[in-house]
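This report concerns only the one structure given below.
With one protein chain held back, the other chains of the complex are shown just where they sit.
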Amino acid sequence: MSTQVPESKEQTESEPETKPVSQGKQKRDQKKRERREREAAEAEEQSQKEEAAKLAEDSYHLKVFRYDPEVEGKQEPRFDDFHVPYKQGMTVLDALIYARDEYDSSLTFRHSCRQAICGSDAMFVNGSQKLCCKTQLSDLSEPVRVEPLPHAEVVKDLVVDMEHFYDQMEAVEPYFQTNDLPEGELEEQRQTRENREKVKMSTRCIWCGACMSSCNIAAGNNDYLGPAAINKAYRFAMDEREGEEMKQHRLEIIERENGVWRCQTQFSCTEVCPKDIPLTEHIQELKREAVKNNLKFW
Amino acid sequence: MAERYSSFETGGRRWLWQRITAAFLVVVLAFHFFLLHFVHHAADVTFAMSAGRMETLSYYSLMVLFLVTATFHGVNGVYNALINQGLSGQRKTAIKWVLVAASALLIVQGIRTANAWAGLPTF
Amino acid sequence: MSQSYNRGLVEDFGRWREFSAGMWAWIFHKFTGWVLVGYLFTHIAVLSTALSGGDAYTATISTLESLLIVRILEVGLLAVAMFHILNGLRLLLVDLGIGLESQDKSFYASLVLTGAIVVASVPTFLAGVSL
């Protein structure tokens, strides 16, 4: 646990200067003074900037969830308001980046690719799970409320703990397994186009966790595999290259107590998936496969 | 990891039965409602009329089956809902047996009532 | 691991305004299912008066049926049952992989149909009730 609060800045800065001061230190102090003046000016400028943005017609009002276990004033969660000047094509992520770079550099959120492929910026925007980089501000009503993903613990601001999600993803043996690879050195396995087409959508998952966050069953029951992990299982179970025997094994995995049977076809996963994966459909298909499979032995 | 899912209680059977009973209930429930609210009005129901119907074996067995399926379907539904809310371990086992007991009671009581109408012993 | 903040359950149902069709269907189905189980138990309890003799049974039923509140509850029961049945059928279709793309439409259809059937049967249900 790292709950220690870093020494406050005042302390370090006002430490009495008794020791002989080196030239370098003097220079730094000089700079520090200048900097403080400049900062004051900047703060002024910044609030002016915000004021101006607020007044400007083309600005968006964001209400952003803030929380930090270590920082006083943020230990109790609160919402901060940001007014961000709007530009054609601006996404929620762009607005957050702007707010961070221009107003408050401690605003914290995950992001990387800006093109809906890394899956790091799923958040709760105006009440539903959205991938921020893929959500145009112009499609939202103001004020735009940005919160961390529900049903996950908040680490700080908009960052949630993804460990549980990763654990579930990795619980379904999410790797290709087969017992008979072709002989020749440069021989690939054959796969029909139809079969690739069948698994195609399921391979598009970017592990953003939006689906898991939207599913009430997953929220109530931490053991439930959740839509993304089941979809991962689907991706392999339906891949003809793995062979029949492996498919049996895969069905056993998703059939366990907290596998597919927990899904109550809420459809919220399908609704929020930014990659348009038909999750409910995949889950339902696995249920049917599992039932068929069981009937064989009855 | 996968070990966490080692419980071999596959929910599959209960899931399937929930669907099967649902499909059955659609038909029987519709019949039941129709008979008792539209053909006869509930207000006019008397012991004698019920008794009359119950004496036919087919009606009697249909109603018992109706009772059993409805109980299974309803109680299993409740049980599922509780599991979905994260019920597990001892509490889960406890709830399970409470529900089983309640269902047994319900079914026994129902059959006794039916027997009363059909003129069979009510034990 | 660092500390974290759990927002608890507010986020579950405090958000009802943003729920989508599938979510509402799920909530309604749950609710109606529970009401039906509850009814099943009461129903059997009421019917068991038959065990203490034909007259007791007939008397109970006619007393109950003469109460407006019971009649209204019966209409409610019909609504609940109707929705549960129709949405149940929708779910059965979903289980068979039919109509997943129009799952929201079929939910609205269940609602509308339930409404229509209930309205249509109000006269039958309330007929002959003594006020």
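Letters A, B and C mark the chains in the order given here, with residues in each chain numbered from 1 onward.
Just so we're on the same page, a contact is a pair of C-beta atoms (placed from the backbone, for glycine too) under 8 Å apart; a residue touches a chain by one contact, two chains touch by 3 or more.
As a working rule, contacts and distances are computed from a predicted model.
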Missing chain's UniProt protein name, "succinate dehydrogenase", "tRNA-archaeosine synthase", "ABC-type transport system permease protein" or "ABC-type D-xylose/L-arabinose transporter"? "succinate dehydrogenase"
Touching the absent chain in the whole complex: find that residue among A:Val159, A:Ile254 or A:Cys273. A:Val159
Just checking the interface: what residues of chain A touch the absent partner chain? 2, 4-9, 12-13, 22-25, 27-28, 31, 35, 39, 68-71, 87-91, 94, 100-101, 105-106, 108-109, 111-120, 133-134, 136, 138, 155-157, 159, 162, 166, 170, 173-177, 181, 185-193, 196, 199-200, 203-204, 206-207, 236, 239, 241-242
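To be clear about the criterion, only the chains that are shown with their structure count from here on.
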Based only on mean CA positions, could you tell me how far chain A sits from chain B in angstrom? 44
Averaging over Cα atoms per chain, report the distance between chain A and chain C in Å. 37
When the centre of a chain is set as the mean of its C-alpha atoms, what distance in Å lies between chain B and chain C? 16
What parts of chain B, by residue number, touch at least two of the other chains? none
Specify, in ascending order, the residues of chain A that touch 2 or more different other chains. 264, 287
Listed in rising order, chain B residues that touch chain C in their complex are 19, 22-23, 25-26, 29-30, 33, 37-38, 41-43, 45-48, 50-51, 67, 70-71, 74-75, 77-78, 81, 102, 106, 109-110, 112-113, 116-117, 122
Residue positions on chain C within touch of chain B in the complex are 30, 33-34, 36-37, 40-41, 44-45, 47-48, 50-51, 54-55, 57-58, 61-62, 65-66, 74, 78, 81, 85, 88-89, 91-92, 95, 121, 124-125, 127-129
Within the complex, which stretch of chain A touches chain B? 167, 170-173, 217, 220-225, 253, 255-259, 261-262, 264, 287, 290-291, 294
